[in-house]
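Shown here: the complex without one of its protein chains, the others still in place.
Per-chain residue numbering starts at 1, and chain names A and B are given in the order in which the chains are listed.
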Amino acid sequence: MECRDLLKKLCSINAVIGREDAAAQAISGILSDYCDEVRVDAFYNVIGLRKGQGENPRNVLVSAHYDQIGLIVTGIDENGFLRFTNMGGVDPKTLAAMEVTVHGRRDLHGVIGSKPPHLIPPEDSDKPVKLEDMLIDIGYGAEQARELVSVGDVVSFRFPVLELKNNRMAGRSMDNRSSVAALVEMLKELERIRHRDNVYAVATVQEESGLVGAFMTSWNLKPDLAIAIDVCHGDMPDAPSDESFPLGKGVAIAVGPILSRKHARACIKLARQEKIPYQIDAEEKDTGTEAAVYSSALEGIPTLLLSIPAKYMHTAVEMVSLDDIGAAARLAARYIAFRDELDQEGDSND
Amino acid sequence: MFDTISMLVNAFGPSGRENRVAEVVTQMIKDKVDEISSDAMGNLIAVKKGSGKKIMLAAHMDEIGLIITTIDDKGFLRFGTVGGVLPLISLGQRVVFENGLTGVVWYEESIESMKDAKIDKMYIDIGAKTREQARELVEIGDMAVFEGRPVEQNGLIISKALDDRVGCAILAELARRCPATDNEIYYVFTTQEEVGLRGARTAAYAIRPDLAIAIDVTRTGDTPKSKPGAVSLGEGPAIKVKDNSVIAHPRIRERLVDCARENGIPFQFEVVDKGGTDAGSIHITAGGIPSGGVSIPTRFIHSASEIVDIKDVENAARLLEAFIKF
Partner (left out) sequence: MIEHGVLSTASGEYPESLIDTLKKLTMLDGVSGDEKPVRDFIIELIKDRADSWHVDNIGNLIAFRKGTGLGKKVMLAAHMDEVGLLITGINDNGLLKFKAVGGIETRVLVGKRVRIGKDRVPGVIGYKPIHLQDDSERKSTVKKSGLTIDIGAKDREQAEASVSVGDTAAFDYDPVEFGDQKLMAKALDNRVGCALLAELLKDRYPFDVYGCFTVQEEIGLKGAKAASYAVEPDAAIILEGTTCYDLTGTDEHMMSTRLGDGPALTVMDRSVISDRGLFRFITHTAERLGIPWQVKRTISGGTDAGRIQVSGRGVKVCTISVPCRYIHTPVSIMDKRDFFNVLKLAEGTLAGLAGWFSEDGNAGAYGFDQNQSGGESDV
C-alpha cells in the first residue's frame, strides 16, 4: 500500500486516548504485514517484532503513539445535549461548528454548535467560549440520548483526510498517525535491507495523557536503543523560528540534553551521506515526547527523537508532508541497519 | 461506619507524618489479616493471602496540612503548605499540631485586596509572645492540620480529612469482613498522596499486583452555581472513568459497572479534569498495572468541613467486596 493510502487508512481509525482498545486489532493487522510477530499488551500497546539477522542482535525500540486527542462526555442535559470535557490538549477555540462522532452504544454523528453571530452581543464577540459552556448536539431528545450515550463515552473529531498540493495531506490525527505511517514505512524499508538488531516497532497508547505507553514499553522491552517518532510544529507565520519547522524540508532530528549525543551526531551524518532531507530540532527541555520517558528509564536508554513537521497541531486540519514521512522512515530504517558502520565519534556514553 | 471514620479522621496525619493513622488502622485490622507491615515510605501494607489474582486496594492516610517554616521574633509562625491547601479557605481556621497545640491562621491585614492573600502573607498565632516562648512549643519543620471534628447529621458526615480517611475506613471495613475469595488482597494504606502520589508508587512496585483500585474522594456538582460536575451526593459511589492522573482501564471500569448492576448497587461515573489519585502512580509502575478507581462523592474537598453521604460509603464497600471476588 502506498504511503498516501496508508496514512488515509490510519487516520480513519478512531483511537481516542484511553479507548485504544477499539483500534488495537486494526493497528495490529497493519503492522503484521511487515513483522515476524505482533502482540497486543494489557494496555493495548501494539508490539511488532522484526527479528534481527545478525549475530548477537541488540534490541532497538521504535515507537509511535497511536492515541488521538478528543473529548469525553460528562453529562446529558434535559434536552438531550451532551456536556463534555477534553481528552488531551484540545483548544476550545478550535471547536466551534465542529463535526464529531460520539462513540456511545453505537457511533453517533454529532455537532458542536455555535451561537449565530446575529445573537451575540457586540461586547461578547471577542470573548472566548469556555469548554464547559459548549454542547454536542446529536439530534436526539433526552430519553433517546440517555439510552445511546453514557457519561464517560469518548468523542472523536470528524474530518476526512484531504490531499493538498505539494504532497501534503491534512486531517485530524496527523498527530500521531503520520508517525505510525512512518513506522510502517520504516518496516517496509527494513524488509529490503539486512539488519543485525531485533526491531520492536511499537504503536503505543496514551501518550497524550502522560506518556503512559512509553513507561510500560520501555520497562517490558528493556531496549539498548530507543527511537521515538512524533510530530513537531510545522512553520506558521507567527511561530518562533527555532520552535517550528518547514514542511517538506525533511525529518527533524532532535538534539539536546536528554537525547543521546552520540546517536544524534551519527544519525545526522548518515542523513547527509544518504542525502535524506533533515532538519535540526534543538530541545532544551525534555521534549514532552516519549523520548523523555526513554532517556531516564531503567538505567537510562540512549534515545533518539525523530519528528515529522505538522502544521496546526491539535486542530482538525493538521497538515503534514508525505515527503517528510518518507524521510523519517528511511532515516530510521537505515540508521538501525547501518549505525555500526558509521564512524561514531564522541564520548563512550555521550 | 461513623465510628470507624471518626477514629480515623481524628488521628493526626499530614503527608510524611502518617504514623498515628497507621497505628489506628493497625489496631483495627491486625487480627483480621495474614500479614501487616510498613515500608520505607511509611505505607501500611496488610495482606489477606490467596492463590488467585493479586489485587491491590489503595487508600491514602495523609491529609493536607501546614508546615512551619519560620518563627518570628514575636512568636508568630510562618508556614508553607503540605498538599493542595487553598489559601482563602485557611483563613480564620483553627489548626492543631501533633502535640495538641492549637493555632489560628490569619493574614497581613495591610494587603490591598483579598486577591493578594497568599500563603506568604499569612501566619499562625499560637498565643506565644516571643520567639523563645514559641520555640518551647513548636519547632521549624513541625506540621499542623485543620481542625474539624466529625459530625453525623441527616445521614451525612461532616468532617475534616474525609479525604481520604473515608477510603481508609472502607478498606478497614473490608478487611474486617474477611471477604471469601481465592484472590490475594493487599489493603494498602498509602502515604504522601497529597504531595504527589508518592507512597503508592513504591508500594505498587514492591507488590506488583495484577490490578489495582484506588479508593479516594471526588468532587460533586450539586451545590449552588458549582462548576459543572456529574457526580452528586447520595447517588452512589463514583466509578472512575478518568481524572487528571489516570484513565481507568476500560476492562476494570466495565467490571466495576457489572458488579454494581449485578448487586443492585447505585453508582455514578467520575470524569474530572483536575485532581489525581494513587491510581495515577500505580498504573505506570513497573510494566504497567491495570488500574481503576472507586470514589466517594464529597463536597468541599480540602476544606476543614468535607461532607459525604454514609450510604455512598457503605455502597462503595459493598461494590468493592463484590469486585474483589473477580
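Here is the rule we go by: contacts are C-beta pairs under 8 Å (C-beta built on N, C-alpha and C of every residue); 3 or more make two chains touch, one makes a residue touch a chain.
The structure presented is a predicted model; accordingly, all values stated were derived computationally and were not measured.
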Which of A:72, A:186, A:270 or A:301 sits in contact with the chain that's absent?
-> A:301
Which of B:31, B:109 or B:136 sits in contact with the chain that's absent?
-> B:31
Kindly note down the residues of chain A that lie in touch with the hidden chain.
-> 240-243, 255-259, 261, 264, 280, 282-286, 292, 295-302, 347-350
Absent-chain interface residues of chain B come out as 15-17, 19, 22-23, 26-27, 30-44, 67, 69-70, 72, 78, 80-82, 120, 140-141, 191-192, 195-196, 198-199, 201-203, 205-206, 281
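Please note the rule applied: only the chains that are shown with their structure count from here on.
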Chain A and chain B: spacing of chain centres that average the CA atoms, whole Å | 36
Going by the contact rule at the top, pick out the chain A residues touching chain B in the complex.
-> 17-19, 21, 41-43, 72-75, 83, 85-87, 132, 150-152, 206, 209-210, 212, 215-216, 219-220
Parts of chain B lying in touch with chain A, wherever the complex brings them together = 227-230, 241-242, 245-250, 253, 268-269, 271, 273, 280, 283-284, 286-288, 290
